[in-house]
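Before I ask anything, here is the structure I am working with.
A protein chain is absent from this complex, but the other protein chains hold their places.
Entry: subunit A
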Amino acid sequence: MIVSNIIAIAQKELQSYFASPLAYVLAAIFWFFSGFFFVEILIGKQGLIQQVALKEQTEIVLSSVDVATEFLNAYSAILGTLSLLIIPILSMGLYAEEKKQGTIELLATSPLNNWVVALGKLIGVTLLFIFMLLPSLFYEAITFSAAEPPIPPVLPLLAHLGLVMMAVALLSIGMFISSLTTSNLVAAILTFSIILFLWIIDLMANNIGGWLGNSLEHISLLESYNNLVRGIINTSDFVLFFSYIFIGLFLTSQSIELFRLNHQ
């Protein structure tokens, strides 16, 4: 019952993304840039392969370079940055649109709990995000199959899992922001500001060190993402991701309850 409701909401959310040009435009932009950087990092003029070739020519290779792993690190960082840019646009309409169109009254008077709706929406937008990541996973599969020494396939998969986890955490926060307003634009701008703020926290964590830097590192999503990219599986990283997701869902439910209380 609850599960089928969650699926129904997620399905509806996906349907509405693909009914509007927004999803296609976003996917096109995302695919263009992720493809462009893939090529640049790998075989561009300053690309990794070129660098290794130069080093080999000048015969100053002291240690062997693991191109595959270096590439995965560099490319994952780029994918992460691109994702941070599109997440606010993916999450902006989740509730703002429902409030603007009045469909929130349908959802709020149907036998659904607020958190069921919120979870359904989050799953819907997550599926869209995963769909957008598929081409990059495909490129990596082709590239890494030719890597010498071979790279364990679990590494790029872990990196993508990390990316998805980070995205869901931020989408959940973005969904909460969207539930506070009736304007998509305001929701997108606020979510982007929060993402920038979290980014700054990450930079601070890396730079200031000490106990403060250490504790900031613990709440930095990017740091947890990097751990997974490097193949490090920490329970604490997953706890962090799920904490963000849970907080977003919880605040969304509460904010919708409050919105109803004061709706005139």
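Here is the rule we use: a contact is a pair of C-beta atoms (placed from the backbone, for glycine too) under 8 Å apart; a residue touches a chain by one contact, two chains touch by 3 or more; residues count from 1.
Here is the rule we use: contacts and distances are computed from a predicted model.
K.L.:
So which of "Kinase", "Chemotaxis protein CheC", "ABC transporter ATP-binding protein" or "Sensor protein FixL" is the UniProt name of the chain that got left out?
P.N.:
Hidden chain, UniProt protein name: "ABC transporter ATP-binding protein".
K.L.:
Of the residues listed, A:Leu106, A:Leu134 or A:Val239, which one is in contact with the missing chain?
P.N.:
Of the listed residues, the one touching the omitted chain is A:Leu106.
K.L.:
From the list A:Gln46, A:Asn207, A:Thr235 or A:Asn262, which touches the chain that is not on show?
P.N.:
A:Asn262
K.L.:
Determine and list the subunit A residues touching the chain excluded from the picture.
P.N.:
Counting over the whole complex, subunit A touches the hidden chain at residues 1, 4-5, 8-9, 11-12, 15-16, 19-20, 101-112, 260-264.
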